[in-house]
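Okay, handing you the structure first.
In this view, the complex is presented without one of its protein chains, the others remaining in place.
Coming up: subunit A.
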Amino acid sequence: MSTVTVEDLAGVTVPRRFWTRERKTGAVFVALGVLAAGLFGALAPAETARFTLSEDASGAALKINGQFGAILFGIVTIGAGATLLAGVARRWTSTLLGLGILAFVLSFLCWQVAGKFMPLVDTAKGSLELALPLILGALAGVLCERSGVVNVAIEGQFLMGAFGAALVGTMAASVWIGLLSAAVGGLVIAVLLAVLAMRYLVDQVVLGIVLNLLALGLTGFLYERLMQPHADVYNQPPRMPTWRIPGLADIPVVGPVLFNTNPLVYLALILVAVISVGLARTRWGLRTRAVGEHPAAADTVGIRVKGTRYRNVLLGGLIAGAGGAFFTLVSTGSFNKNMTSGAGFIALAALIFGRWTPVGAFFAALFFGFANKLATYLSAIGSPVPSQFLNMLPYLATLIAVAGLVGRVRAPAADGKPFIKG
């Protein structure tokens, strides 16, 4: 029965142009691979690069000759690019993309680490930790934007969350009440976002920026007036404990990174899975996507468009707020003025780089977290590559993603457009 439609379709298919997105991406990867194999390979000393499984230089390690590795992985990148360029494996596009990026990064690492060592556990752990708020922030963005509301206010939700966690966490002397208050802090911004965007139809991008400034001003003011003078009463929240999961935590490398860490990591991982499956497989997900893509169609089948959007924006606020708790309850242990310093915008970048999907956003956040961690590592080993280059990476990657080089990036069709009935 279905074959009939497929045949019908064949007649109307537009002939495919040669320069598809896959081919363009492939060409870029080939160029990157040539750069990696040529430049990194030429610059890399022919010494052993050691990726140690423990914290120090001794002990078990993965070893590779730096120069050899740089050239080898450069060639792998070229291979991935060439396969994309040949257009022979359309089903494997995503895998090839991942492989290309991974090989390029490895080539770079072989060059940098040649003659030195890189502690793998520490790097992975640090990357995940730096990625943690980005993951939660990007998930909040996924919830809002898949239902059709642009959320540029993630930064503000982080700040309010971080502030709420520090203030209430200290006063209640409980890390869990602190986490809860962080979520509420994010919710406050989300309520403003939802009401102003949907009831008063304020432009959502402008609104998001204004809300960020509001959060910055408000927390900054309260910090100076309240927290700074009485830090012991208002700004010494308890730190989040580490939960060790018996058994799993003993797996080498993966164990200490994923299963011997703070509860916020577990929360983030669970949320990625839940939201991902929820969007694809549940009634809530179907309706959320419908409202974000074609609200008028959703309305004609009796779905409450605004109600659905409100629910998602508020839920997103809770999650982003919880992400803000990272800064005060996990990372530093006290609130500071503008302490999120743009992490919300990187979360937004992760959302776009991850193509508005929870899993994509998760990997994008991890990638950005890794870039951040690598920047610290490189400056520690005295690399000639300025760390600013790596800190620039999230934005650069997002620009490339938006330009459409990494597969098809398409925002939900009704993203940012208010729904007005009639």
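What we mean here is this: a contact is a pair of C-beta atoms (placed from the backbone, for glycine too) under 8 Å apart; a residue touches a chain by one contact, two chains touch by 3 or more; residues count from 1.
Basically, contacts and distances are computed from a predicted model.
Its UniProt record calls the unshown chain "Nucleoside ABC transporter ATP-binding protein", which is the correct pick from "D-amino-acid oxidase", "Spore germination protein PE", "ATP phosphoribosyltransferase regulatory subunit" or "Nucleoside ABC transporter ATP-binding protein".
When the missing chain is restored to the complex, the residue among A:R50, A:K125, A:R287 or A:K373 that touches it is A:R287. Contact with the chain not shown here comes from a single listed residue; of A:A298, A:I319, A:I346 or A:L390, that residue is A:A298. Listed here are the subunit A residues that touch the chain not shown: 1-2, 4-6, 8-9, 12, 281-287, 289-290, 293-294, 296-303, 413, 421-422.
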